[in-house]
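The structure under discussion is supplied below as structure tokens; questions concerning it will follow.
Heads up, one of the protein chains got dropped from this complex, but the rest are sitting where they should.
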Amino acid sequence: MDLLVGQLFTGLSTGSILLLAALGLSLTFGQMGVINMAHGEFIMAGCYTAYVVQQVVGDAGASLLIALPIGFLVGGVMGLVLEALLIRRLYHRPLDTLLVTFGVGLILQQVARDVFGAPAVNVSVPEALRGGVDLLGVTVPKTRLFIMALAIVAVTAVTLVLRFTPAGRRIRAVVGNRDLAETAGISSRTVDAGTFFIGSGLAGVAGVALTLIGSTSPTTGQSYLVDAFLVVVAGGLGRIKGAVVAAVALGALQAVFETYSTASLAKVGVFIVIVVFLQLRPQGLFTLRTRSLA
Amino acid sequence: MFKFFGTRAGTWTGFAAAALVLFGLAPLVMTGFRLGLLAQFLCYAIVAVGIGLAWGRGGMLTLGQGVFFGMGAYLMAMHLKMADAEFRNGPGAVPDFMELAGIRELPAYWTPFSSAGFTIAAILILPTAFAVLLGLAVFKRRVKGAYFAILSQALAGAFAILLIGQQSLGGFNGLSRFRYFFGYNLDDPVNQQMLYFIVAGVLLVVVAVSLQLRRSRYGELLVAVRDAEERVRFLGYDAANVKVVAYAVAALFASIAGAVFVPIVGIISPASIGIVPSIMFILGVAIGGRASLVGPVVGALAVAWAQTALSEQFPSAWTYAQGLLFILVIALLPGGIASIASVAKRFQTKRTPVEAAA
Amino acid sequence: MPLRLKPKARDLARTFAATAAIAGLVATAACGSRAGEETAATESCVDTSGDTIKVGSLNSLSGTMAISETTVRDAIALAVKEINAAGGVQGKEVEIVAEDGASEPTVFAEKAEKLIREDCVAAVFGGWTSASRKAMLPVFEDNDSLLYYPVQYEGLEASENIFYTGATTNQQIIPALDYLAETGVKSIYLVGSDYVFPRTANAIINAYAEAHGIEVLGEDYVTLGSTEFSTIINQVKSADADAVFNTLNGDSNVAFFREYANVGLTAEDMPVMSVSIAEEEVGGIGVENIEGQLAAWNYYQTVDSPANTTFVEAFKAEYGADRVTSDPMEAAYNSVYLWAATVEKAGSFAVEDVQANADGVSFDSPEGTVVIDGDNHHVTKTARIGEISADGLLYTVWESDGPIEPDPFLEGYDWAADLAVTE
Partner (left out) sequence: MSVALTCKNIEVDFDGFKAVAGVDLELARGEVHFLIGPNGAGKTTLVDAITGLAKYSGSVVKDGEELRGKKVHHIARKGIGRTFQTATVFENLTVAQNLDIAAGAGRSPWTLLRRRRHLPQIVVDTMERIGLKDQAETPAGVLAHGQKQWLEIGMLLVGDADVLLLDEPIAGMGHDERETTGLLLHDIAADRAVAVVEHDMDFMRAFASRVTVLHAGAVLASGSVDDVSGDARVQEVYLGTATKEAADAATA
């Protein structure tokens, strides 16, 4: 019984980690159909932001709170630069964008290696987040609760921004129908840049938060990337709702598989489920209706 | 000048020249070690030809060729380990690495691999059949573009993880220490040279098959599907089948490459087939020219050579160089090296670009 | 207007192609020796005529393993520098040819072959993962050359052409279990990365546990590099074992120990015995998450011996005061000295002479005296259990009674009879 409750929580917790990593992707991927393979490195940049801030500030609690907005800025600015220098030029070649951003990711990894060294660095967990809370007989680490809360906040914030701000409405208009939005006088160029800023910023935030549970090393981002993409693919293009459901579902799936088999088989199992799922819903969980062909 | 190679005589001349270099010149000027290295690179080139067909002509970015490469390699490795065990300890013997891992009984799925014929058939059929099934599942549902790329990449990741967990396939260490190749000692330099000739011959055959596919009506159809899949569908073709064929042929090439890779390099492990090795296959193809016939071969050889030459002196610089190559070649020269001539020509005549980046 | 060959020229081209194809076939048909026949021995190209002798240093300088293996490279370079300062080997200066294994077994095999056949080195030092060693082994056997491998590993191997200067299982895993049993541990939980070393180690642990009345409450594996531990930690916690035996590798340890501490598990009520965490890794995990936990090695930077003091000082002088020394580095450092001592004893760089004279060669190393066992090419080693302290270093809390003889196939342990067969 304890184990079951534990697994339930694990699913939610793994799901929220996936969601944090995938939220920004679902924006950028959904927006332009652009696959940003450097997204993992933006997460990694967030991790190192947390590390640097902690070196400067000292106090783990304060530095975490400071690092979250700074991580957003660091990720966001990196995204802006990438969009302006490369992605914008490759707008009609989404597959090429994938390869180009993979190259960017390689370089960023090596930069991290040369600047911070190859071994993992330690980001201390704030005193307040150490230890666990007993919930229904299982001990739940506070760090995971924090990440779940952060995921909820991030999703809510993104939803609110998209729904209620003029900028958000423009983004939704461009995602819905790029050409129509253009004719309505919306500069899709500015909107692209803006979306990329927010999406990459979210990667930075995810990176800061993930230092609480994982390691901070040059290859940190890689470990989250493929899973994050699977979340976006399963969730459907440009749908925050889809990403949320898919992340939690994959998280739960992984936890269940892991309990009844091994962690390795769990990965394979999740992949098979996704291929089968795409047989039933080729466009993912939720799709946007557009009048465009194909 | 370039048009010459499009003619029938030109084709023959091209092949003759390639054969002369591979079979005549290379063994003359290279040491045994360098020739072995070249044999290894030629394996990558074989994979590259397949990717050129699927990606360059068919528009399918196959980020998971490591899967098929690995299948061919593991199938061959299983046979070599079986043959080795049987030679030393008689029929039904357990390969050495299993003994060490505490596996006393030969797993049932290993048994048929004591037959050379079965192994070769498996290398040709299994990966191809898997590619057909997967291709049908994916393309029939019109999963394409970025979605397909991500799925194929996830597949490579999952496959590598699956293999790491299989102790009866050597787990993380993979399979190594092969002594005989269909009865021939692998430590004999003469036999090593023979392996080189085999892989060089396979490469020529693979290029010829690819050439025939490109020049056939199917080749034109494949390009049509790449450029306007819906249009093809509305002309009454099942576009998914067209793609499946190219995908399966690419898988077959990769599998064959994996199978010859094993006796040449002497080891196959999950490290050679995961996500990163799979994407590295793409790099060579992109640099050489994805849509051209010979471009992927040249690109794959160049990248492999550069990696060997550069990573010794500047391991960190090589990573930067790899990243930069991805960015510069794909962003600025999407046609790869093969397109330099036409780009230059276009530049001179200042005509508007015609051939869009495929 | 496309250039067209005249019919005659076309025929010529065709003949050309056919000839080349036939030439290829002929070359292919000219095959060498078949299974069972002797292959002509490859001649060694090592040049011993000059004032210098070349050795190879083959470590991953790029890729995921670069973190660990660059430290080994530094230790090898330090030993070579010291030996040269003391007059070299057989009066010759030792020259290092460095190669990058790029964290890939195939690259290790390729570079090993290059070192032997192109650079003509007398011996190669390096390798880390078992996969890299397995990949290099046939290369060294086929070319009859020597590899000195400096990392603790899963045992069950003994090649004529490899010297193993790290611990085999009876010098690390078994002493760790002895220690746990001595301190009253009655039940353990096994956690490891999913690859060969943890699986072999856990097979040994299971056999040991059965023979010594220890209960194994669970055995879990995660994929290499995984950072998702909540399921496993949940299971560990509810199993409530006396101790955890950890064979996780690399970054996974970071996530594991953080989660471990966060669910309220401590070194006091459920100590973790790790076999892959050395001084280098403690920093990344964060001392606060791992303080008080145990590790099993043969060497720590804090080992109190004159030889170690010299080694640590020399290393810090060479590479910086902030650097730490660890077990694999020490074993790599030893390996160079052991090779030099064997060559001096044999009076020759030739492989067969080194093999013939290796037995009994000893070196007064930082961990204590190590002696080569001529039968299995391993070395005697002292086992040490260390506790991780607040300063990030490990301090010995238990030590075996003198050096332990290497026993890679565990032939001296009755309970291990079923584990493996001798090669």
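Letters are used for the chains, namely A, B and C, taken in the order the chains are written, and counting of residues starts over at 1 for each.
Please note the rule applied: a residue touches a chain if its C-beta (ideal position, glycine included) is under 8 Å from a C-beta of that chain, and two chains touch if they have at least 3 such contacts.
Model, not experiment: these values are computed from the prediction.
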Among B:30, B:228, B:306 or B:324, single out the residue that touches the unshown chain.
B:228
Full-complex contact with the absent chain, from B:31, B:212 or B:313
B:212
Spell out the interface residues on subunit B facing the chain that's missing from view.
212-213, 215-218, 220-221, 223-224, 227-228, 230-239, 354-356, 358
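The rule is simple: only the chains that are shown with their structure count from here on.
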Contact-richer chain pair [B-C vs A-B]:
B-C
Roughly how far is subunit A from subunit B, centre to centre by C-alpha average, rounded to an integer in Å?
32
Tell me, which residues of subunit B touch at least two other chains?
161, 164-165, 316, 319
Which residues does subunit C have that touch at least 2 chains other than itself?
66, 194, 221, 223
Which residues of subunit A touch subunit C once you look at their complex with the stated criterion?
2-3, 6-7, 9-10, 13-14, 17, 113, 118-125, 130-132, 138-144, 212-217, 219-220, 223, 254-255, 258-259, 262-264, 267
Could you please specify the touching residues of subunit A with respect to subunit B in the complex?
29, 33, 35, 86, 89-90, 93-96, 98-100, 102-107, 109-110, 113-114, 226, 229-230, 233, 262, 264-265, 267-268, 271, 274-275, 278-279, 282, 293-294
For subunit B, which residues are in contact with subunit A within the complex?
59, 61, 134, 137-138, 141-143, 145-147, 149-151, 153-155, 157-158, 161-162, 164-165, 229-230, 275, 279, 282, 286, 316, 319-320, 322-327, 330-331, 334, 357
